[in-house]
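For this depiction, one protein chain was excluded, whereas all remaining protein chains were kept in their positions.
Each chain gets a letter, A, B and C, in the order it is written, and its residues are counted from 1.
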Amino acid sequence: MIIVMKHSATAQEIADIVGHVESLGFRAHLSTGEERTIVGVIGDERSLEPEHFELFPGVERAVPILHSFKLASRDFHPEDSVVRINGVSVGGSQVIVMAGPCSVESREQLMETAAAVQAAGAHILRGGAFKPRTSPYAFQGLGLKGLELLREARDAFRLPIVTEVVSPQDVTLIAQYADILQVGARNMQNFALLSAVGEVQKPVLLKRGMMSTVEELLMAAEYVLSHGNQRVMVCERGIRTFEPSTRNTFDINAIPVIKSLTHLPVIADPSHGTGKWELVTPVARAAVAAGADGLIIEVHPNPAQALSDGAQSLKPENFAKLVADVRRVAEAIGRTA
Amino acid sequence: MIIVMKHSATAQEIADIVGHVESLGFRAHLSTGEERTIVGVIGDERSLEPEHFELFPGVERAVPILHSFKLASRDFHPEDSVVRINGVSVGGSQVIVMAGPCSVESREQLMETAAAVQAAGAHILRGGAFKPRTSPYAFQGLGLKGLELLREARDAFRLPIVTEVVSPQDVTLIAQYADILQVGARNMQNFALLSAVGEVQKPVLLKRGMMSTVEELLMAAEYVLSHGNQRVMVCERGIRTFEPSTRNTFDINAIPVIKSLTHLPVIADPSHGTGKWELVTPVARAAVAAGADGLIIEVHPNPAQALSDGAQSLKPENFAKLVADVRRVAEAIGRTA
Amino acid sequence: MIIVMKHSATAQEIADIVGHVESLGFRAHLSTGEERTIVGVIGDERSLEPEHFELFPGVERAVPILHSFKLASRDFHPEDSVVRINGVSVGGSQVIVMAGPCSVESREQLMETAAAVQAAGAHILRGGAFKPRTSPYAFQGLGLKGLELLREARDAFRLPIVTEVVSPQDVTLIAQYADILQVGARNMQNFALLSAVGEVQKPVLLKRGMMSTVEELLMAAEYVLSHGNQRVMVCERGIRTFEPSTRNTFDINAIPVIKSLTHLPVIADPSHGTGKWELVTPVARAAVAAGADGLIIEVHPNPAQALSDGAQSLKPENFAKLVADVRRVAEAIGRTA
Partner (left out) sequence: MIIVMKHSATAQEIADIVGHVESLGFRAHLSTGEERTIVGVIGDERSLEPEHFELFPGVERAVPILHSFKLASRDFHPEDSVVRINGVSVGGSQVIVMAGPCSVESREQLMETAAAVQAAGAHILRGGAFKPRTSPYAFQGLGLKGLELLREARDAFRLPIVTEVVSPQDVTLIAQYADILQVGARNMQNFALLSAVGEVQKPVLLKRGMMSTVEELLMAAEYVLSHGNQRVMVCERGIRTFEPSTRNTFDINAIPVIKSLTHLPVIADPSHGTGKWELVTPVARAAVAAGADGLIIEVHPNPAQALSDGAQSLKPENFAKLVADVRRVAEAIGRTA
């Protein structure tokens, strides 16, 4: 961390801040410029809040130097992490496709979708049993019944399952049914939930909050990692901006930025990232072209009858076209899909 | 809801959408303009997702007409709600001040702060026992010990207590100690938590998410109300924007906007809304000038020693000045404080 | 346009708004729902401001139905426009690459860059002579001397030239030197400039403002089109968001969204869209995968010596790799480059 003193800071104020830095167990390093003096703080600054120093007289601002995450960082783990899930490897040269309905609605709907996405080439089946909905009046998911159906589809199609967990007390239960625990965007900073999924030995798919920076996403991943669970995948799913023509703005820059900062695999969710089914395939192609390690795609046999997220769900035939497109793009950049 | 057909929509596509609207139990009302046909959907549209209709051929977009919240709306409850908490009324002509430390750190710190804020004129004591922190390496609060200290301060100073709840399983416990349950900004769309606080008969202080719209805030309030808990206060605490000079951008417009849409009291949090103690007093004055029913302010006897949010905490003497300022502004607009 | 009346609107208020709509030369169409009455406004609403109606008692809000642009819309021009510039066609099956230095700095720098980008496969040469800079103390471009150098490079390499125009009074001059007039992001709503470039018969490359919606971009294009200049290309170059890790957030969704709304060609600028040279190639690949008709890329023989935008400029060898990558991605989606 560096502490920038005000233009008007006195020698005493500078001495006081140096004394305070040292009292916290850090070394202070002074650098006197033409208009400002800077105090460097030497030590593992991750336990410090920059704002803390701004309380002292004569301090203009404090700037962190290190990223606040460590286990998630490439600094100490330069090579890519590959997350292995029942024979599927995420983070290697193959681009992995997860697909399925937003919500599990019935056995028929799930089985039909599972058969279709497997036929098209998906590697992992997604489906929601516990649904976080913005309206208390909307369909909230089938709950345990949904988990059982997912398990049935898993066994029938031999596809690993990813499903969302929305509350810490559900983690143990869901971990008995699912292969991957998804933490949704609205829960990215639900720290009680992050701690709970960190305690079980199941891979975690952690979605970026719509209001969260890349740094905060990796800090949320750090929560899971710091509880001992190493199998974390992070997911770009669009952020909130001023642009009203799409539900979210898919942050394509974030794909290579995250890959440069962390060793964890990066998944792209163009279904939520756009909110409109017509945009899902072009943005899926773009995400793979930018370096995503996988995709998660909402598919429904009849989107107009879907109980949630129909507008962004692909019909099976459009999903098959997406997989074919993505495969060609993956090959164009030297990967497979 | 209205459904706007594409310029190129055929008569058959229009007929199909009319048939679909009717099959859902609504009436359809056709309006043929010069460039577009519009289908009005007559009925309580709150159970419909606009995006659903965009899946049909020939549909350009669907626009909701009603706000998605109902219990929170002034439409059916035009007069202001006044929330009563142990003799303190929030939402009436008096501007209420809640104040105290970000985190409860020790008995001494809490008692000293409680004495100071009471002396300055605060009506309610705030303090965090369970802290949601972005870093797993940061102070996480005293937990149950913190609750006990809050209870002790409550009894000693006869001030009602507001404290944050971060997990559904903690609601019952915290409700035994606190007078007001706070749902923090990062949990505004933690629907499991909203449902849980809706089930207890304790007033709720619901903070706006940093990237949530006013409509979403009132929808989150609707979650609590729909579970039977009528004592909800909503809180503007700043939103995330592109501006880097402050931690958040306090949305002053939201104060009169929320007051026009809902009967619930509106509290302002200039501590989080600015992130810098020097800005807290001017923005507190502004919030009251704009019509806020109350303030929640972080105060610490020694901000430079605070374990969290020190940079935005006021010293007791500055808090006393804030209260004096706010009182004069409240009187200038015909209220008291 | 539709006008949504308040829940509490009286019959007289509804009658008054109907009368007002008719007095403006439009037809009014009433639709009575369960909680709201809606007044449809029949006619070419583009001359109306929705906010106008919100002034009348009993009106909740007015919602436009039509896009505000007409000449730029696919409604009346469904097929793609192809812009022809001295033998180069933008908007057809071939992905066009424009490349060159941010600023023209010297004859040597420009000629070396022009030779390199042509050898790598670029179709059009870019270079700035008049530079809009956020600091009055920064390099402002070579001005007329820069234009002359661009003209020299144009003749030597037979590459069409694109350069920025920043002031209405410069349009005529620059049009004598350049093949394409660029309107920069900061001038997207400089209406005096849009009108001026609309008056000359030179193709225009119109960049999206960093905080402009897609609708506003197409409305700016409408300004140029409405002055009689039909050769307009629009350019996505990143928008401003809360994410600090990149200079801008490249809005990949906007590529297919713009293509669906307008017949005009869409160019992608990953140099400004990311602000970091390491991110330019992956985002360029992504833009082409999403359907962009062309790219504009900053290239400098020695970025560390560049007088502007060095951090986002590619070295010639990295640009050659970008072109090779982009070609493979274009082929993967059935185009050429």
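FYI, a residue touches a chain if its C-beta (ideal position, glycine included) is under 8 Å from a C-beta of that chain, and two chains touch if they have at least 3 such contacts.
On a predicted model such as this, the values are computed, not experimentally measured, just so you know.
K.L.:
Tell me which of B:32, B:172 or B:253 is the one touching the absent chain.
P.N.:
From the options B:32, B:172 or B:253, the contact with the absent chain belongs to B:253.
K.L.:
Quick one: say which of C:209, C:301 or C:316 touches the chain that got left out.
P.N.:
Here the residue in touch with the unshown chain is C:209.
K.L.:
I need the residue numbers on chain C that touch the omitted chain, in ascending order.
P.N.:
Within chain C, the residues that touch the unshown chain are 20, 46-47, 49, 51-52, 54-56, 68, 132-138, 166-169, 186-187, 189-192, 195, 209-212, 216, 219, 222-223, 226-227, 240, 247, 275-277, 303-304, 306, 308-312.
K.L.:
Residues of chain A in contact with the chain that isn't shown?
P.N.:
Here the touching residues of chain A are 2, 4, 7-8, 29, 31-36, 38, 40, 42-44, 63, 65-66, 75, 78, 240-242, 244.
K.L.:
So which bits of chain B touch the chain we can't see?
P.N.:
Contacting residues on chain B, toward the hidden partner: 211, 213-215, 238-239, 241-246, 249-257, 260, 273-274, 278-279, 282-283, 285-291, 325, 328-329, 331-333.
Definition applied: only the chains that are shown with their structure count from here on.
K.L.:
Taking each chain's centre as the mean of its Cα atoms, which chain lies farthest from chain B?
P.N.:
C
K.L.:
From the mean C-alpha coordinate of chain A to that of chain C, what's the distance rounded to whole Å?
P.N.:
31
K.L.:
Centre to centre, by mean C-alpha position, how many angstrom separate chain B and chain C?
P.N.:
Once rounded, the distance between the two centres reads 38 Å.
K.L.:
Counting only residues that touch at least two other chains, what does the list for chain A look like?
P.N.:
As it turns out, chain A has residues touching two or more other chains at 211.
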